[in-house]
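Supplied in structure tokens, the structure appears directly below.
Selected chains from the complex are presented in situ; the others are not included.
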Amino acid sequence: MGRKTADRRYAVWLSDPSFAAAEIARGIGYGAVVLDIEHGAFDLADLERFIPFARALGMEVLAKVLGPERGPIQQALDFGADAVVVPHVENAAHAKAVTAFAKFPPLGDRSFAGGRTTGYGGFTDEWVREQDTRTRCLPMIEDAGAIEEIAEILALDTVDGVFVGPSDLSLRRERGAYARTDGDFADLARIAEAAAAAGKPWVLPAWSQAEKEFAARHGADQLALIMQHGALAAGFAAPFEQMAAIDAEVRP
Amino acid sequence: MGRKTADRRYAVWLSDPSFAAAEIARGIGYGAVVLDIEHGAFDLADLERFIPFARALGMEVLAKVLGPERGPIQQALDFGADAVVVPHVENAAHAKAVTAFAKFPPLGDRSFAGGRTTGYGGFTDEWVREQDTRTRCLPMIEDAGAIEEIAEILALDTVDGVFVGPSDLSLRRERGAYARTDGDFADLARIAEAAAAAGKPWVLPAWSQAEKEFAARHGADQLALIMQHGALAAGFAAPFEQMAAIDAEVRP
């Protein structure tokens, strides 16, 4: 483990704080994890342990927080996340309000805590600048209002890039369940172009070959390539089919 | 265990995710559990395990969530709850806003997650319809504004029924601590009638004989018959009194 270089562009999408999952991903060469705190099972004490562990392995931690609220954003940053991914940002005004929780005054409205991020000591103005610069705030583009105002969102100085939520975007743009249609890719292209214009990164969960190629061609900064549970399902299915074939032949 | 048929009308009210409590209730014949996430001690990782367990035992899971907010409502449904019970709904407009988190667009504004509910895979329009139909959203009637606008609340297409909170309702209707007065039963009757008129179910915590009879007569769809801790207290008290009587006689 750890022999391979970690590529920060490639992330796994985790639904629970499995230390083994992080180690396995790191061993393969993944250099980032997306924590789906919104839909997964990450309690506070788990996050407090998992985030510094993944970072100590040399991986970036993108924390997709519980909601567009102060508490979850602050906690992920307090526990040491490299980036907070903020779901359900409705529009530019909403983005301005909620991304403020990721940056300290006067830039934003994050609350100070003397803990992991300060080396368990006090703080200085220089530390404030360093934190605001080093950690990233990535609002999600998954609401209809957010994609309409994406330029304004990207222009905010509390915003360091955007993270796409294709499934919710499809539902909210009246295309129904996400089926990787032309309409979906048109939205992705719009987001990629807005990010390029703003000179800020964009990030995509890209389960399929088509999404992966699109992301490569359109310069996505980071990609989640696979979900933890999807990977497990694929890994469990193959030997089952292998054995079923053997038994069909040997002991039908 | 499991020999008795489970009666989905009868629920126990749980304050913590005790697997034994679910098994014991199921063994007696209870067919539903109400999880008091609002006031109890249910962390996310516990909910993620308890909800599918209770369902695998053949019980309906009614998750009384932390508050009338997106995060807690979504999580309970993501983890597989049959119904979300939404506390502190203030009035019809508030109900419209917050019950939307329990249904997918275009009906509501629930966020999609590929996990337990999709069999750990992707989704289709049909799955969306099935989820929106099969899972129930039950706003609580425990605020003064909510009972005043109960008809409008029940008319919402994101609302599948109502769940009564008699203690808070008594406090907020200026009757003080809940004492099962005529005023309380008048409120219950009003709720039962509104539900009947709307053709939607209503659910009641019914600790006393009087409440149980009222619920039976007024066609409550489901009832919580006993609280976990109240049951334990009753079960601990009886042998204590038995022994105290013996000792009073044998070794006074």
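So that you can tell them apart, the chains are marked A and B in the order they are listed, and the count of residues begins at 1 in each.
Following the convention adopted for this analysis, contacts are C-beta pairs under 8 Å (C-beta built on N, C-alpha and C of every residue); 3 or more make two chains touch, one makes a residue touch a chain.
Computed from a predicted structure; not experimentally measured.
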Given 2 placed copies of the single sequence, give me the total number of copies for the whole complex. 6
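Convention: only the chains that are shown with their structure count from here on.
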Copies chain A and chain B - rotation angle from C-alpha fit, nearest 5 degrees: 120
Determine the centre-to-centre distance between chain A and chain B, using the mean Cα coordinates as centres, and give it in whole Å. 34
Note: in the complex, chain A contacts chain B through residues 15-16, 36, 38-43, 46, 66-67, 69, 72, 87-88, 142, 165, 167-168, 171-172, 174, 176-178, 227, 229-230, 232-233
Residue ranges of chain B touching chain A (in the complex, touch as defined): 43-45, 47-48, 69-71, 74-75, 78-79, 104-106, 111-115, 120-125, 127-128
